[in-house]
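Note that one protein chain is taken out, while the other chains of the complex remain in position.
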Amino acid sequence: MTEELRMDRRANLRAMWTFVKRDLKIWTYFKLNFLIDIAGIFSNIAIYAIIAMVAGKAVESSLNPFGGDYASYVILGIIFNEIMSTSLSAPYWGTMDAFWTGRLEILMISPISTPLFVTGTSIGRYVRSLINVAFYLIFGALLFGLKLGGTINYGLAILYILVATIACTGLGLMGASLIYLIEARGGEDPIRWIVGILVGLASGVYYPLSILPQWMQWLGCLIPQTYALDAARRSMIGEAIRAKTLPIHGLFSASPMMVDMAALIAFSLVTVPLGWWMYNQGVRRAKMDGRLSRWV
Amino acid sequence: METYRKIRRHPQMQDYAIETFNLSKRFGIKPLEEWKGWEDQLTHLIKERLQKKGKNGKRETTAVDCVNTKVKRGEFFGLLGPNGAGKTTLIKLLTCLLYPDEGTALVNGFDIRKEGDKVRASMNVIISGGWLGFNFALTVQQNLEFFARIYGLQKDLAKERVAEVLDILDLKDKRTEVPLYLSSGMRQKLLLGKAFLVRAPVLFLDEPTIGLDPRAAYDVRDFVKNKLNREYGITVLMSTHYMEEADLLCDRVAIMHEGKIVATDTPEDLKSSVKKGDLLELKVANMTPDLAEKIKGLDGIDDVVMHITDPVSGVGTVRVRTPNGRKILADVSKTIEEEGASVKFVNNVDPTLEDVFINFTGKRLRE
Amino acid sequence: MSAQRELASPTGKYEVKKADWKTMLWAVWANFKSAVLGWTFFLASFVMNITGMVVNICIFYFLATFTGSAMAPYLAKYGGNFAAYIVLGIAFNSYLGASLNSFYNSYCNGYWGCSFELYATSPVGIKAYMAGVILFDYFVATISVFLYILFGVAVFNISFGSGANFGVAALAMIAGMVAVGGIGLVAASTFTLLNAKQWSNPVTWFVNFLTGLVSGVYFPLEVLPEWGRAIGYLLPQTYAYDAARMALLSGATITNPLIISDLSELFISALITVPIGVFLFRRSLRKAEKDGTLSRWS
Partner (left out) sequence: MGYAIEVLDLTKKFRKVKRIPTDAGFGEAHWIMALGLKLKFLKAEEMVAVDHVNLKVKEGELFGLLGPNGAGKTTLIKCLSTLLIPDGGSALINGYDVLRESDRVKRCINLVGSGNWIGFDWALTVRENLEFFANMYGLRSGVAKERIDEALKIVGLKEKEKETPSKISSGMRQKMIIAKGFIIRTPIFFMDEPTIGLDPVSAKDIRTYIKEKLSEELGETIVLTTHYMQEAEQLCDRIAIMDRGKIVACGTTRELKDMIVRQEVIEIEAINIGTKLTNEIRRIDLVDNVANHIDDEATLTGTIRIHTKDAELVLPAILNSIERNDGKVLHVAASQPTLEDVFMKLTGKGLME
């Protein structure tokens, strides 16, 4: 008659697919939304690219390790940052979305496991950011002179970005856990906020760290993005692989690329388990004082 | 004061607080969907244009269909109907949230088409689920005071009125909470509080006691009926799903179905209108299976339903439907005695307002 | 019944009156206050907002110092300092941005927050609500502008040119706010007319898109190609920024022909946009009443 619910592998896969389908459906719900996003991408690139075009030769000297072309430098910076910031914010927004629509409780009593819940609610955003990246590349290459010259090593760049993405996901999980722990529901959580500030100011998305005062450069070394951007840019457009661009490079005799990779791996090893632990703690805490649902 | 003078200017309106003249409201077959974005809307409009060239005029659903009803001044008027019958739309029209397609209505003597601001000034309304509109940063008390002031009460008067309302709805201990932290019942109370603050001549209540526990509901009904309606003579138009509530409070009840008002009368008359004969309910001990036939044998019996709850001691109920219970009751009980069974309990079941409701809307809903 | 009617006959016991201007003003003020309260309610996100503004300005400051030398030749009439140019640009933009978005945003707030259904049935009506929220938007804009200028002067020691002419700058900004406000009204009317309920509407989006690129917020129009400049000259923002910058950075006076031309351009565009905006907004309100999109409950 009545049956206990079971979630075998096929059921889990089906659930995951349902999540993806739902996110894409919502995204494509507004037909022109797609075009609007693309236009946003365009203007986002254009502002910096135009400044870069004007700046041109004047800034070449400080960009030597990265091939000296500011337009390519800034556009690649934006692209890499897009990927990493997505993985930074996806878990947070996934949980928030479920929370504000009141779906959180219903999913919590459904037999799906917590990892499935987290990945399911955030996976759609990864898909979207990949599509955005494609458009960034297209615009950059066609309109704004993104030069992918020099000793190109795509594999290496992608590897670095992947590791960095993992590290960022860990940070993202920590941020998401704060929804429960300190009720950071205003659309910003302290961790993502601080990291975001550092990324904007001192990770070298828009300008090389060399123009910053020393202490800010050191601040930049506190977040994975800095290393990822540095290494990925070198492998995409870099020539002088051995030039030390981050203050931390000076401390080690190993090649900067090695240092970057080591740093990124270290970050992932710390952030991912920590983030996971915090998230579970958060859920537990929320169940303690009954704040899973929007209204107590 | 002002309302008073305005009413004088409409002498014919003297004793009608609300009066509708075949009021009608239609919505497009697909009403604007709030989730749809503007881009969809553009394509939608273009499509419509093209279709219009093909077949002229677009199909519509009629939410309120030629409603003519008069609510006397100081009357407690009930509005019953299934979900989506157009009750809320009607109230929306009367509160100037909607603009009618045809006909018009006079609320407190003001035309809802032309004198919207005066209508607003002469009525108060609670909206189901409108609690979100309260400021989430203000406490319950601050919110209520805020609205009291908006309705033009002076500061001190507002304060005492809020205190009174908090007392009635016993929200006192929740005074310093913010709406976000209230339970659903409490939020409903908050809405009611807003409606009770000010003594406007006309009061619209859209499912006032939904989600309230019987105790709170009792207090609310008591206040609305005795204080607002009886003492202050405020005209109340209430839509509800609780039949007992309507039966208890309303002087007259209108039953709405598919946008039309299918019946308007006092609860008693409505009930007697659906009452076909009497229904005797007898609880009988150690009864025999053929008892039903025996009773059917008597003359003047339409129908007998027998239902044994406890086969061992033969305890069960016998429901006898008959044109006139007074004539038949004695014979029935005698027959039962003769069968060796014993009558434990007798009751004459009278139809409730729920029976009326189902009679007017139920069958049609089934199809 | 007769006894009841006797009781019920209006004896002046009823309190509600048509809202007089005092109540109106009070309602607007109270709304503004509670909007501010709401802003500070989530203290954490409030702090984050403020710092976000600051960070934003810092990024562009560094960018400006990084590329300043190359940009200088284009900035002759603004005193040649790219940092100052860009800081002011962002400050001004937050102001005109407010007057572009606030009408639409306040409408969205009222609709999705279910405030309209409480206000539309109250004597003051929804205009009081919207006015309060709009006031709040300008309040926030003012704070951010203050922050920007403060940072610019204190931290990055941006020097306003000899005898910065604040009067003219203020005049230019006010004229700009009026002209852009007209567009804002048009944007608000799309909420009902085009059913743009999802916090984004074609008008605001498109104007913002152009403003960022071709109205000279981040870089002077001179660096743009011919067609880009042509588009820029269609936007009122362009003139407002131009005039305000000249006034502040190179102390241009009201008699300066460039300033005069800018201001006159602004007045003309205001004359065009405001009447259109008002007309469309009224129509949208009437339409909202007709198909009942003034409130969500259904």
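When the chains are written out, they are named A, B and C in that same order, and each has its own residue count from 1.
Simple rule for what comes next: a residue touches a chain if its C-beta (ideal position, glycine included) is under 8 Å from a C-beta of that chain, and two chains touch if they have at least 3 such contacts.
No experiment lies behind these values; they were computed from the predicted model shown.
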In the whole complex, of B:70, B:159 or B:283, the residue touching the missing chain would be B:283
The one of B:154, B:183, B:272 or B:313 in touch with the missing chain is B:183
Across B:19, B:207 or B:247, the one contacting the chain not displayed is B:207
Contacts from chain A to the absent chain lie at residues 1-8, 11-12, 14-15, 17-18, 22, 25-26, 29, 98, 101-113, 181-183, 185-186, 284, 287-290, 292-296
Note that chain B touches the absent chain at residues 31, 33-35, 81-85, 88, 128-129, 136-139, 141-142, 175-178, 180-181, 183-186, 207, 210-218, 241-244, 283, 325-326, 329-330, 333, 342-348, 354, 357-358, 361-362, 365
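Here is the rule we use: only the chains that are shown with their structure count from here on.
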Per CA centroids, the chain at the heart of the structure shown is C
The chain pair joined by the most C-beta contacts is B-C
Cα centre of chain A to Cα centre of chain C, whole Å, reads 32
Chain B and chain C have mean C-alpha positions lying a whole-number Å distance apart equal to 45
Check: chain C positions touching at least 2 other chains come out as 198, 200
Two or more other chains are touched by the chain A residues 30
Chain C residues touching chain A in their complex are 42, 44-46, 48, 51-52, 55-56, 58-59, 62-63, 65-67, 69-71, 74, 198, 200, 205, 209, 212-213, 218-219, 223-224
Within their complex, chain C touches chain B through residues 1, 4-5, 7-20, 23, 26-27, 30, 34, 37-38, 40-41, 113-125, 128, 190, 194-198, 200-202, 286, 289-298
Listed in rising order, chain B residues that touch chain C in their complex are 1-4, 7, 15, 17, 27-28, 31-42, 72-75, 88-89, 92, 95-99, 117-118, 120-125, 127-138, 146-147, 149-153, 194, 198-201, 230-235
